[in-house]
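The complex appears here without one of its protein chains, the remainder shown in place.
Letters A and B name the chains as they come in the text, with residue numbers starting at 1 for each one.
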Amino acid sequence: MRATARLVARADGHGRTVLPELRGESPLLLRQVPAGDGGVTVYVVGGAAGPLAGDELRLDVEVGPGAVVRVHTVAASIALPGRPGPVSRMLVRATVAAGATLRWLPEQLVAAAGCAHVGDAQVDVAEGGTLHWRDELICGRHGEQPGHAEVNTWVDLAGRPLLRQSLTVGPDVPGWAGPAVLGGAAATGSLLVVDPARPAEPPAVAGTVARLPLAGGLATLWTATAADAHTLRAYLEPPTENRSWCGGAPPEPVSDQHSLAGMGG
Amino acid sequence: MRPEILRPEIEHDESVPHTHPEPGVDPHAPLPAATRALRVGIGGPVGSGKTALVAALCRAFAGELRLGVVTNDIYTTEDADFLKRAGVLDPARIRAVETGCCPHTAIRDDIGANLDAVDELAEALGPLDLVLVESGGDNLTATFSRGLVDRQIFVVDVAGGDKVPRKGGPGVTAADLLVINKTDLAPMVGADLSVMDRDARARRGALPTVFQSITEDPLASQVADWIRHELAHRSTVTVPPDAAGAASPGAASAGVGSAEPAPRAVAGQAAPVAALPVGRA
């Protein structure tokens, strides 16, 4: 199944964001929901189960100067096997203009057993733009091993490369579950925050979540692994002015941290 | 003035130099021109007192030389912390190098990390007169590469047994200065200093050996004097007067002093050890 969707947001000059273009097709339907603060909130509504192998989905998002857009999904996307051979693809292309804000905070991508899925994100943030971009990958439904899933995140800031990250899991991927990559964690993800109003933060680590200031501009990546989706989400809640760590206080040190400290002697 | 402890009371040939042989019989490789800090390696087995010697030298040279220290101890920050705690050297003047459990490799076969650390000290602090490179504790076979240091000191202690000099090894036989340390412990461990002295001479020929107890000589006077002598005897270069400041690494032995050293007319003068000021507290 092929589907495309497009979202164009503009500031109306009165402190509100309008959507001159909002269209999609099954299984990639877009729904605007009321938001009180002048920005707009859009949900991606899966019109059918999926993505299924063979699906080609594409969403374009354009956030014009001064506009504020939040994008959520109503539920986790479960990548499922379909016809043998082809992969399912989901491409999201987004541009964020100066003074614009895009908060891309979808639910998790679940790589079901036997799936073959590639998720691509290509984001261009102009100097002065704000971006929250979260990717969460759950490796298999409860108790199952995942199929092949690849999450590619390419972000440019002010025309320079900011983040290039491909995370690939699955039975054909060497070492993905091992101690160099996920260490047996079923859930992993990252949250990228590009926010010119936010001061630079030093790197930090607690257990299996790390805060990483990036090299290509004023931007921070939180990256985490966790035993389950719920724990992962706690690590990757977007920070607020009063919360440096995502999800409030730094996560409680896990046994990991004790052994790291213990290595000192 | 030398502390009396420094030499054992044994049959003693005064013609055998304690600090440095006469120029005509100098067995050392030529020192590089004074375009950069003199780099002196301090090696020796675990527990022989390398870090204590470094601390003593820091005390001895305080206010006299612009000093930096690179430490390679396996537990890298421990040595640096020791020096910091001892209050003898500003932490900014210390760099620690991780050696990946291969202390000898880092000072002999693959010296880049140590050279980087030396460079970083010069970049951060401006020209230095002396950089001490302390090896991680190793065994008797460890030596410094000539690509890393200009001179090396090998430290053994009497508690390691009075047979150590006889065992030889490149550190004992070829180091520019052999330090037999912790002489105050000799009676307690039954070490015969005269045996150590005899064996060291046999192994080392004209190369100097000193006996030392940091407990009784907290400034490690003999070693400090030896380093002063080496500094003074480096071949020198003509450093333009206006280049002798912080901008030029060529001011190595021209600017001998404290935290803000005043240039001194040492360059070009092969001053005898006795004529050098001795930085006693």
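Definition applied: a residue touches a chain if its C-beta (ideal position, glycine included) is under 8 Å from a C-beta of that chain, and two chains touch if they have at least 3 such contacts.
Quick note on the criterion: contacts and distances are computed from a predicted model.
UniProt records the chain missing from this view under the protein name "Urease accessory protein UreF", selected from "TatD family hydrolase", "Urease accessory protein UreF", "Aspartyl/glutamyl-tRNA(Asn/Gln) amidotransferase subunit B" or "Ornithine carbamoyltransferase".
Considering the entire complex, the omitted chain makes contact with A, B.
Only one of A:Thr41, A:Ser77, A:Thr188 or A:Thr231 touches the chain withheld from this view, namely A:Thr188. Residue B:Cys102 is the one among B:Cys102, B:Leu185 or B:Ala206 that touches the chain not shown. Between the chain not shown and the residues A:Gly13, A:Gly36, A:Gly143 or A:Pro174, the one that touches is A:Pro174. Residue-wise, the contact with the chain that is not shown comes from A:Thr225, picked out of A:Ser88, A:Thr101 or A:Thr225.
Residues of chain B that touch the chain left out of view are 74-78, 97-102, 105-106, 109-113, 115-116.
In the full complex, chain A touches the hidden chain at residues 152, 154-155, 160-168, 173-183, 188, 190, 203-205, 208-210, 212-216, 221, 223-225, 255-257, 259-260, 262-265.
Definition applied: only the chains that are shown with their structure count from here on.
Centre-to-centre separation between chain A and chain B, using Cα means, comes to 57 Å.
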